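Read through the structure below, which is laid out as structure tokens, and then see the notes.
Omission of a single protein chain aside, the complex is shown with its protein chains in their original locations.
Up next, chain A:
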């Protein structure tokens, strides 16, 4: 780290909240992190006189007086409220020093908090722009053979394709990075092959395609990786990718693929349904289709195989095991053919 960076880091730390302040703020927030207390606080803040009795609070919030009193005490203990006895009633008010903060909490924080929980699916999407830009920049650096605008295009397109699968968007950014990187590697490889510049160390590449990329093609790819190790480059894709890998298949995949975990950026990026792309077909030497009909483009010079294998999504646990064994046999036969010196 340069001296300047060190100084800048120290400056950040000096501006950031101190341990003591963080502890105090956390204590106050913890006292507020309770739905009933928030409603009581809101009732006090919105009452015409800015003060309210235990009885009024109990009827407003529809809970018993002892419960109200307990929660009021918690808020008094952290200094949010003051109590004032007049006659037979005790009136509760927000301490003047906290009025601004409480208004901010109720007017700004609460609506934003409700928004977080009501629209979680938008969080990933709206926030993706800067992450995608950084991703394209880092891929450009890593793959100097691919022009920067091409990296940007692949990143955007990969992201859009993964979004279209639907389902959860929580891991979209890491998945996009994994998928985009794979596509750039494939595109560079296809380009090298087509221009006759393929390196001496050419590894056979196999692409497994089914409809959802959630069962059969994932399993076949995992089996091939398991048996071939780094002697074969393995890809899988779906003509209409699902949102997630089939639950019954995931367990099998995880058992097979322990060694691949070390390579993955993250656990979630190990198995995910992805769309069939032109690059993947062009980079492949062998394309294995499983029930995806004619959605897979047929390019000259490729070896095509169509495997009639059952769909685990429709199968019982025993059926899934049978499909796995069927795939196991086919994958080993294909491997023996591709890399003859091994069995």
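Going forward, a residue touches a chain if its C-beta (ideal position, glycine included) is under 8 Å from a C-beta of that chain, and two chains touch if they have at least 3 such contacts; residues count from 1.
The rule is short, and it goes like this: contacts and distances are computed from a predicted model.
> For the chain not present in this complex, what protein name does its UniProt entry give, out of "Metalloregulator ArsR/SmtB family transcription factor", "ABC-type xenobiotic transporter", "FAD/FMN-containing dehydrogenase" or "Peptide/nickel transport system permease protein"?
From the choices "Metalloregulator ArsR/SmtB family transcription factor", "ABC-type xenobiotic transporter", "FAD/FMN-containing dehydrogenase" or "Peptide/nickel transport system permease protein", the unshown chain carries the UniProt name "Metalloregulator ArsR/SmtB family transcription factor".
> For a quick check of understanding: of A:130, A:196 or A:340, which residue touches the chain that isn't displayed?
Checking the options A:130, A:196 or A:340, the one contacting the hidden chain is A:130.
> For the full complex, which residue in A:84, A:107 or A:278 touches the chain that was left out?
A:107
> Footprint of the hidden chain on chain A, which residues?
8-9, 12-13, 15-17, 19, 22-23, 25-30, 32-39, 42-43, 45-48, 50, 60, 103-118, 120, 122-124, 126-127, 130-131, 134-135, 138, 142, 173-174, 177, 265-266
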